[in-house]
Structure formats: C-alpha cells, structure tokens
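Here the complex is missing a single protein chain, while all its other protein chains stay put.
For clarity, chains are labelled A, B and C in written order, and residue numbers in each chain start from 1.
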Amino acid sequence: MTDASVSVEEIKKHASEKDCWIVVDDVVWDITAFVPQHPGGTEIIYKHAGHDASLAYSSVHAPSLIAKTLGPAKRKGKVDSSTETDLLKPPPTKEAQPKLAVGAKPPLSTLINSYDFEAVAEKTLTKKAWAFYSSAATNLVTRDANRSMFDRIWFRPRMLRNIRDIDTRTKILGQHVKLPFFVSPTAMAKLAHPDGELALARGCEKFGIAQCISTNASFTMAEISGSVKSESVPFFFQLYVNKDRRASEVLLRDAEKNGMKGIWFTIDGPVQGKREGDERVKVESATFAQAAMSGATGTNDNKGGGLGRTMGGYIDPTFNWDDIAWLKKSTKLPIVAKGVMTAEDAVLAVKHGLDGIVISNHGGRNLDTSPPSLLTLLEIRRHHPEVFQHLEVFVDCGIRRGTDIIKALCLGAKAVGMGRSFLYSLTYGQEGVEHFIDIMKDEMETTMRLLGLTDLSQCHPRYLNVCDVEHLIPKSLESSFPDIPQFPSAPRAKL
Amino acid sequence: MTDASVSVEEIKKHASEKDCWIVVDDVVWDITAFVPQHPGGTEIIYKHAGHDASLAYSSVHAPSLIAKTLGPAKRKGKVDSSTETDLLKPPPTKEAQPKLAVGAKPPLSTLINSYDFEAVAEKTLTKKAWAFYSSAATNLVTRDANRSMFDRIWFRPRMLRNIRDIDTRTKILGQHVKLPFFVSPTAMAKLAHPDGELALARGCEKFGIAQCISTNASFTMAEISGSVKSESVPFFFQLYVNKDRRASEVLLRDAEKNGMKGIWFTIDGPVQGKREGDERVKVESATFAQAAMSGATGTNDNKGGGLGRTMGGYIDPTFNWDDIAWLKKSTKLPIVAKGVMTAEDAVLAVKHGLDGIVISNHGGRNLDTSPPSLLTLLEIRRHHPEVFQHLEVFVDCGIRRGTDIIKALCLGAKAVGMGRSFLYSLTYGQEGVEHFIDIMKDEMETTMRLLGLTDLSQCHPRYLNVCDVEHLIPKSLESSFPDIPQFPSAPRAKL
Amino acid sequence: MTDASVSVEEIKKHASEKDCWIVVDDVVWDITAFVPQHPGGTEIIYKHAGHDASLAYSSVHAPSLIAKTLGPAKRKGKVDSSTETDLLKPPPTKEAQPKLAVGAKPPLSTLINSYDFEAVAEKTLTKKAWAFYSSAATNLVTRDANRSMFDRIWFRPRMLRNIRDIDTRTKILGQHVKLPFFVSPTAMAKLAHPDGELALARGCEKFGIAQCISTNASFTMAEISGSVKSESVPFFFQLYVNKDRRASEVLLRDAEKNGMKGIWFTIDGPVQGKREGDERVKVESATFAQAAMSGATGTNDNKGGGLGRTMGGYIDPTFNWDDIAWLKKSTKLPIVAKGVMTAEDAVLAVKHGLDGIVISNHGGRNLDTSPPSLLTLLEIRRHHPEVFQHLEVFVDCGIRRGTDIIKALCLGAKAVGMGRSFLYSLTYGQEGVEHFIDIMKDEMETTMRLLGLTDLSQCHPRYLNVCDVEHLIPKSLESSFPDIPQFPSAPRAKL
Partner (left out) sequence: MTDASVSVEEIKKHASEKDCWIVVDDVVWDITAFVPQHPGGTEIIYKHAGHDASLAYSSVHAPSLIAKTLGPAKRKGKVDSSTETDLLKPPPTKEAQPKLAVGAKPPLSTLINSYDFEAVAEKTLTKKAWAFYSSAATNLVTRDANRSMFDRIWFRPRMLRNIRDIDTRTKILGQHVKLPFFVSPTAMAKLAHPDGELALARGCEKFGIAQCISTNASFTMAEISGSVKSESVPFFFQLYVNKDRRASEVLLRDAEKNGMKGIWFTIDGPVQGKREGDERVKVESATFAQAAMSGATGTNDNKGGGLGRTMGGYIDPTFNWDDIAWLKKSTKLPIVAKGVMTAEDAVLAVKHGLDGIVISNHGGRNLDTSPPSLLTLLEIRRHHPEVFQHLEVFVDCGIRRGTDIIKALCLGAKAVGMGRSFLYSLTYGQEGVEHFIDIMKDEMETTMRLLGLTDLSQCHPRYLNVCDVEHLIPKSLESSFPDIPQFPSAPRAKL
C-alpha cells in the first residue's frame, strides 16, 4: 500500500473528539473510534489531537502496537514533509523523558539488595513515575504491613543437615521454573527503560523464571514472548476484563496464540484506590508518557492530580463470580484469580474451578487497611487448608528478601510474585534485572541452607514460629460479634 | 421605636459589674442582667463594659443574636455620634482577627484529604484559635488513640461482586440523608469563617448531610436552618443543660420551632478537661473573640491560661439519669445522649428511653485515657448488642477517612460525626466545606466498592478483622478483679 | 559555756582521719569520732579536715544539726579571728551552689503540670544534682515503664451523675489527710532550695497532705515538724536500718518524740543500683554539697563517678524478715515497708504484722527491669486481694498526673507518693510546692468528676479497663516453667 502524503494543514483539521488524528513516527492515524477504548483514557490523546504524538507514544508503547491495534484502515498516510511539520510538535516539556540519568547511577555492582534498587529508582525516575510506582492507598498502612509482617515471623532453623546441594526448582501451573518467584504484572515497563518488558523477559530467561505480562504492557505479547528462545521460560497473561467482553475475548485468543501458559485475571481493582502520593504530583507537569502509564484519563478532578483515580473506563465493575463461566469458556488456558484477600474468596475460587489464586492487595494500592498478604495466607492455611490441594496459591506484596520467599513457601505458597522491585531493577536494563534476580536467588539459597532445607518440597510451617502474628488470624471466619437485626430507623413515637 | 441618642460620657458611666452597658454596631445595650448567663463567661464582657464591643462581638456572633437575646427593653439607644466616639474603642489588638490569610492558603484543589485541611488550619487560624480547636486533655493519649484505633482494624474485602452502582443513603432519627456522616456540634464556627454555621449548612445541603447545631453556635438556629431550603436536610440541636432549667426549656422550644429534628444533649462535659495546648496560649494575647469561643471566663487562674478550664458556670453538674424525665417532658423531639463511653451507660440510655447515643470522648478533650470511641463501640457490640435494636448509635472522634466511616458502620453505628475536620474545611468557607464533603464521600464510596458493598445495609462485622484490638475489649463488664472490702483505715493497736 | 578561741594554726593541725576538726560558722568541731557514721560518707568530710566547711555544710544541713549531732563536748571553741582565717577556706568552686537562678526561671504561673517543673529543674539545678535526681538504673527500662504503664490503662468513665460536690479526704495509717497523695522521702531537700523540707512541710500543711521525712533530710525531724502548726498534718519517718542497731533505735525514739505518725522503712535498697546518668558526672566537678546528698563517699572508683554506688556503709545488708521482730519491738509507731515488688513479699508483710507497704522500685533507680509499680499493684490485687484487708497499700514511682492517682486508688492503693516531682517543685520554694500540689489536686478532682466519682471510697477497678496490660500479670505466682533439678556440673565420663 502506498501511503498518501498528508499535509500539516489537513492534519490539524482533525483535532476534535469527533474527528481525531494523530501523527506517530511520520505516519498519520485516525484514532477517532479507538480513543474511547484507550486504556490510558481519552484526555491524554485529545491533547495530541492534530499533532505529532511520537515522543509521548514511543516512551510508553512499542512501535508496532499502534499499527496492530488500529489496523491499516485507520492509516491516513505519511506526513507531507514539504509542509511545515514543526507545527505538529507539541510544546517541549522539560520532563518529557524519564530522567534515566544512567551516568549518575551508582555502579550496578554496588547494589546488593532490593532496597538499593528502590533507592536508585527514587532518584532516577521522573517525579511522576516515582509517585505512580511507589504510592499506595491513603494512610499506607497496608503497604507497610505487607513488608513488616514478614519480619514478625521467626524462623526455626535446623542444624547439622547435609546442605551442600540444594534444588530451587518448582512448577507453576505445570510449567517448569528454576526459582519460585516470578515477575508480577505491572503496567508500562518502558517507562523504566526503553527495552521494557523485553529486558525483563531476557533476564527471566537467563535464570529460568516466569513472567506475567500486563494488559497494559509497553510491548505486545508477541514481541515479549518472541524476545526469548521459544518455551525457554513460561509467560502468563494478566487480564482486566473489559466491559466489552469481545475485546477481552480477542486478548484471550492472542494469549493462546502467543504461547501464554495461563491467564491471571485481576479481581481486586474494579475501581482504583486513592494513592495520594500519586495524586499530589500534578498531571500538568507530567508527560503523556507518565499519564498514560496508569491507564488513567489524567484529568485533574477536584480530588487531586492522581493518575489512577479516574481510570477504568474499560474495566467491567459488574464482573462477578457468575461471570467466571464466561471466562472459562473463553480460554483453554489455566486461570488464576489475582487479588484474593480472604479465605472465603479462596474457597469460592476453588468452587468455581479456578487453577490458582494470587493472594494480593495490589501492593497496598487499592484499599488501605486491607490485610497484608501474609495474613491472608495464614488465614487460608488455618481455616481452609484444603484450598492448597485444589489450586495453586501464589503470594505477592511485600516480598523484598529471600527469607520472605521461603516463609511464604513454608506456609503453602507455590511461588511468589514481585512487581515494583522488578521495575526498579529495570532502570539498569536487562543487566539490572539479571543482577536483581541473582541477588534474590542467592538470598533464597542462603536461607534454605541456613534453615536446613535442600529442596522446596521440604518447605513446611514447622520451620516457622508465627506466634507473634498468630493472634491476628481470625479465630473463626464467622464474625466474632453477635448478629443483630438492623435498627428500624424511624424514631419511636413519643408518648 | 425611635432610638434615644446616648452620649459617650453616659455610656462610660456604665462600666461596672453592677451596671454594664456595651455598644454593638452603634447600638447601646444594657447587659447587666444578662452577663451572668453569658455562655462565654462574664469577664470577657466586663472587659468591654462601657466600650464599643462591635469588633469582638461580630467575629463570634451573628448581628441578630444580641437583639434576640436581650430584647428591646435592654436597648438604650444609639451612640450620639456628635460625641467623641473614639473613646469607646478598645485598644487595637494585633491578633484581633483570625489570620484568615486567604491569599496565602494553598488552592483548595490541592487539598485532597482531611489532614490537608488540618495543616492549612494550623497555619491560618490565630494561635489561640488553633490551640483551642486542636488541643486535648493532658497527655493526648485518647486524642491519638481515637485515630490510631481505626488503623488497627483490618478490612476483609470481598472480590468479584457487581459494584457498579452503590447507594450511600441512610436515615438518622428517621430523617433521610444521603451520606452517613454529619457535622458534629462545635462552638463558634464564625471564628473559622465569617459565614460560620451558615456556610456549613449550605455545604451540607448540597450533599444532603445532616448538621448538629451547637448551643454555642455563632448564629441562631433560625438563621442557620433558614439559610437552606426548608426540609432539604435535617438539623439537630445540641444542648448543655443549664442550671436554670427554664433557660434550657426556652432553647428546647426554640429547637422545635426552628424545625430541629432531634436534641443531642451532651453528657460528657459536666466539667471541662485540662487542655494544656489551650492553656499555654495566654488569654492576654487573645481577643475577645477567641476567648469567647470556648464559653470560658478567660481568667488566667494559677493553673494556666486555658480558656476551657473555668467554663461551665451555667452547665448543671448535678444533672443525672433521673433528670432525663424532665428532658423528655420538655420536648417532643427525639433525644440523643452525646458522650457515652461504656456499655453500661449505653444500656442506661436504653432504659431511660432515649432515641440514640453518640459514642464520644469529646475528641479526647475531657478525660485523658478515656477509651477511644471505637473501643466503646466494640464493647457495646460485644456485651450489649441489643442496644443497637433499641436506639441509634452514632460515633464521633477520630474519623478522618472514608475507611473509618465504613468500619464504624460495620460495627453497628448508624452514622458518624466529624467536628474539627469540618471547622478546618470552613477556613475556605462554603466552598471548602463542599470540597471536604466531596472528598469524604469519594473515599467512602471507593471503600465500599473495594470492599464489595453496594449499600450501607450490607455493612457487617464480617468485613472486619478486629483481632489486633480484640484483647482490649473487656471480657466481662464486671471487674476482672476480686472484690475486696475497704481496709479499715485506723491502725491496729500495738500489742 | 564560753568558747575557747582557737587559732588557725591549731585547727590546721587536726586534718587527718585520726584527728579531724572542721569549722562551721566560725565554730570549731572535733568530728573524729563521728566521721565513720556520717551518712554522706567519710571522704567528703576528710576533704574539709582542718578547714572551714561552712559553705558545704550549710548547703545541705540546717545550722542546728551539727550541734545536736555532736553535742557540746565536741565543740572546741570559736575561730580566733585575729589569725589568718582565710587559710581555712577551701578553694572556691564554681559550682559550689546549686544554680538557683531564680531570675532566669519562668514565672511559676506558667507551669501547669509536673513535667513543667521537671523541665525547669533540669535547667536550674547543678549538673550533678540533676544527674543524681533524674538518673535511674542502667537501661532505664523500669523508670520509663513506671510512667508509661499508667497510660496503658483506660478509664471507664460513667456519665450523668451528680458530681457537683466531691470529697478527696482519706486517712493514712489512721491520720486524716485532705488528699490521697503525699511527699515520698527523698534525701537532702536543701539542695533544691535553702528552705528544704521546711518549705515542703509548710506547703503540705496548707493543703492538708502528709510528708514522709527521709533519714537523710537536710533538717532534723524536730525542725521540720516544728515548722508547721502542731498536728495540722501527719509526718512519717523513713528509716534505713543501720548496721549499728542502737543508732537506729535512737532515730526511732526521736521519731516518736517528734510526733511522727509512722515508720517507713526502706527495704529495696540494701545496695544501690547502677545509675549511669549519675556516674557520668564526675565527683571532681561536684561540690561537697552534691556529693553529700547521695549519702555516698564520693570516691571515683573504676566504675565511674556515680555518687550512689559506694554508699551504704551504714545500711545493714543482712537485715531480713526475721529482723522485723526487732523493729516492732523498737517502736510503738505503725510500720510500713517501702519497696515491695512482688505479691509474695506483700503477703510476707502481712504475715509479719506490718501496717502498710509501699509498692515501689525506688523510681527505677536500683534494679533495672524491676516491674513497674502498677504491675506489682495489679499482681497483688489479682493473686492476694486479702492483703488490702490487712494492711494499707501505697504506691509510688511514675505518678505524674491526677489520672495516675485515681487509677492507683481504683486498684486498691490507699494513697500514692511522689518524690522527684516534689523536689522539682521545691526549686521555687514553698510557693512552688503549693502551686504543684494545687495542680495535682485540680487534676485529680477533674478526673473524679469526669469519671463520675464524688468521693474516694467509690474508687473501684470497674472504672478501669486494664486489658492492655492484663497479660503482663503472672497467671500464677508459681513459675510457669516446669521445675528441673540442677544439672550435675561434672562432665560425664567418656566411654
């Protein structure tokens, strides 16, 4: 197909909601029909209507994505370079690019734990990107408890065992992995590094660990899974169910086609939490890139500038347990529900025939004072241990140490996910990801040896002393308070 | 009636306790008989005896109040403007007006939670006003525990429910409201903004929430309830019972006449607590306005400069449960006792046929180490759940988040009150009040959705994990210590 | 008796341990025989041997004490003023006097609680005096827990009672007092103010509270009790039992003669604890006065410069329960044992027929991690409530608020003692003492009213919620660990 040549004057005419063109890498696209479905919201795009959006686009999306998404029919041609193309440029923004001040970073070899990566990320990401990644809901109680709960569990290390050779391999949904931790799905890895999810995939391949790809990834499933040797490591696909179920069905078919080994559908984000750290950084000072990454419209409503608040135009808030039937019908892949916070919901997952659950509170980002993941794990273990026999239980939120991983496994988790930490390591590109995995692997192996374990099947609660948190596990799943009928609210007649 | 013209010389003669005139807005009043009943104490007024008190008066009271209170018989005429009226002026005070440095405040849109309003108030209120509002009793244990107790209760969020449409309506004493939180009664809202309670009322009307008017409000009940469309939102009236019961009876009749929907009589303040933050700011440096707001005499006694300490000349310290009969006889309105701190008193409220109780410790302002409100709520729920069937239970103290509101409701509260937060939002006038309500509404709705609730009737203890505070609920209301007869204090005879 | 005139040359000859004269207020004394019994140790005196010790003496002792103690036989005459008396002066010491920088102190009226007095004392006492008063044993765990334990007990306030008139009177060992707190015995009040215990006595008289006089008081019992109207308030006498029992018997007779109403003998200080704050301030920089106050020899041994460490030459470390018989035989006064820390010892006190106990850990000054007083009170109340029927239980350590007093009384204490706080208030002399008592009285009365109590006999555990500390009370006084015979320490023979 030979591209038409489109003049700047022509492009600038299509700058309204009802008729919206943008330019990406000299190609002119009509995105009028697509905008309402944009996961990043509509406003972000309308800001670039009739303009060149290349810079903003490319800092978040892979080049191929727009063509794949819109199809050739929406391609209006190439910009007529004889016209004044400068008129298409958005005004320059000081913070247009994440501050990947590579030179200013400390040498990778000086980073020796996950906290070090976090500290570097805080300094080298843009203010808005950092706010988005690091923020959590309101008082941050859950975010912090996710972490501190691990340190309140004592090990019970056993001595004088032959621990020369240890084996850290396991299976996730039947897929072999060399280590029991994986990349949790997080949006827009390109913001941390141009190679985004591709670098994550290559790092994972090297160490044989699994990666879960977000619906909002910077690259397509095909690009990501295609960046490593076929079948070398398993990929899973994270799904937000769309109000338009057909859109989700397309994604599910894509997942199968691209060799995904399972679907992790997120159940804890029907609406987004109030992440004040995020809201305090103004959208005005953020670029398209950062705005888009949260999948938010970026509107500064009267509750603050948070990107996450108004997101979710496309997520279906009516989706409920009854809809699981549709999901199971729509894919042959194993299904994992991500975001379980109670033993009751774990049981429901079993009843609905799911293949796994991820105990998660979204990193404390949604509902503050949601229970820390470890507490939910303890609750299920106490009250419904049979759950572990029917499906695989994964845990994320708060994992920062090899000791954390082993503790989760001792309580029944099959593997654990890490999200923010991987994004932070990605600021160093693939090399950073590998260094980070190596650190976690080393911490985990040291923990196994010092605990007296030689393979993961030996993980067992007997290696833990949970006395300091045991009182936090509900004694019964029934409320411990007497049931009372609601007070009839009309005031009694006066006598 | 034609006003007499009163010369400055004449006015200045009436400057003693036994013969006390003041000038307000050029009108001369004889307040000799009224002074002893002034809720703000006598000394404050005597300082202005024989002088123009307009500035001080107007910063606290609505113009109409003095005429209504004193009646035409006490009106001595207008100031003869041909005489040297400057002599009537009190010496100028640097802090005569609250520092409503409107221009210096951050834009309202940048305030995104209740703590933001508090931070602005701390900077923009006068030192004395801030001290009065924010202070609490002695070591501040209860004030802080009111707050922290909420964060020690975990949610138990349930996923995969259809939470698209939610309903936040409820009824308070039979009155429809759109949200389950209301304005707790607080004194002298005019100090935070000239529109005072009127701005609160208009903000509440917009969002359909209830307001409880303080005995010590800056405006009259008629003015406040008249500032919004009739019956658009319910008002309640807060009562301190006067030693002179007839004075209280007048107020109660006024309440009915002005459409109040219930009487909230305060039972936890027979004397005032020791609020050291308040006491450390000298009365000397405070204006009449600030002094008056606490309803205190403003005397610097030898225990400090606190405004609240010596208050209560008119509050009846003998009022007890037996006097409830009088109260019920004196009004047809529903009656709510504000300040219940034990399950025993909740039961007594039921026995005495009250219509509601407010669990409250006066914001930690009266008796330090009084139990945080949430603990009292848990205690009643555990030991006397039948209370919730006989009357409506409200909670105030420590509510700062939408999550707090839902937690209180899950434990049986019908609605919750907020006091200080509303005053702080009022520093931005009606617009601030509305922004604040909007924030709380949004937080609460987000909480409901992420918890899996679609209307308030679904609130239930099963959505909470109270394990971390459960040990604080007395196992029995009987003392857990063996009863012992008192030691006979005379020393035994020596043998 | 006409005094001889003694030349400086002569005086300076008697400057050895075996022949030791000192000059006080121009009078020459032979103290050779007395020095070994000096409660303040010998070294302090030997430093002044052959010199004028007036300044040092008078900052600690009343003028009359030396004559009374030594008797006329030891009086060698007056200094011959024609000789070079300057030679008698000790070298001037910059810190010779406590920095009673009266002018620099904040006005008394601005002090509104016990912490304020403490803050002033820290700034106006000498470094050494502050170190001595404020220090406690090693890690300060007990000192701080004494305080914090009070704030972990919630009140259970009862509303709607007639609390207009309240009565704070009680009896201590049969003696009428107007308030249930008293002055705990502390050494050398003169260091805080020249009027020392006299000012304390006069302040107590004004408010009708009891005072317990220390063995190491700056004034004699006669002077102290004589400074107020006879029988207006009760005095008690604190006793450390001397190795030389006859010395103690003399003191006991003195106590009866001077109208003391009871003997409080200290049982928790057979040796002194390690008070590091005290030890870090060098004796070299301290004056005789400060050194003496601790009753220590003031030696800088190789464990630091602490005054308290080497004290106790005269305290009998062999004194035990069997010796109570001697004590009872030696006095007709009621006997109170000060320093009980376990329920077992409380029971022993009953068995030995004592009239009272003071639950005390010496302000956390002796053995760190001794139980806070409130915990011991709870322990006795739980396991041996009959103790309260047989003797009077007093509590000291950690009392800083009126709320603390009422809590102790609700748990069975007859009255509470305060030590350091009284010394700190004494930096303002009698006026400070009165202001301090007034504050405590006011706090206590406010607490009673807000709690719903009108007299002290109503104090009862039902007004407290002790759930937060209840788990700290031993479930049984028997050790909860299985008993094991000691391991025979010889290694087993190898086979």
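Simple rule for what comes next: contacts are C-beta pairs under 8 Å (C-beta built on N, C-alpha and C of every residue); 3 or more make two chains touch, one makes a residue touch a chain.
Since the model is a prediction, treat every value here as computed from it, not as a measurement.
Considering the whole complex, the hidden chain is in touch with A, C.
Summary of contacts with the chain left out: across C:E10, C:D80, C:D151 or C:D345, the touching residue is C:D345.
Touching the chain that is not shown, out of A:E231, A:E470 or A:D483: A:E470 (per the contact rule at the top). Contact with the chain not shown here comes from a single listed residue; of A:K13, A:K68 or A:H460, that residue is A:H460. Screening C:H51, C:K76, C:K274 or C:K414 for touch with the missing chain picks out C:K274.
Interface residues of chain A facing the missing partner chain: 109-110, 112-113, 150-151, 153-164, 170-174, 262, 328, 332, 334, 355, 381-382, 385-386, 388-393, 401, 403, 411-412, 414, 435, 438-439, 442-443, 446-447, 449-451, 457, 460-462, 464-468, 470-471. One chain of the complex is left out; on chain C, the residues touching it are 138-139, 141, 267-268, 270-271, 273-274, 276, 279-280, 300, 302-304, 317-321, 323-324, 337, 339-342, 344-345, 348, 366-371, 375, 471-475, 478-487, 489-492, 494.
We take it that only the chains that are shown with their structure count from here on.
As a whole-number value, the distance joining the C-alpha centres of chain B and chain C reads 46 Å.
Centre-to-centre spacing of chain A and chain C amounts to 65 Å, using the average Cα coordinate of each chain.
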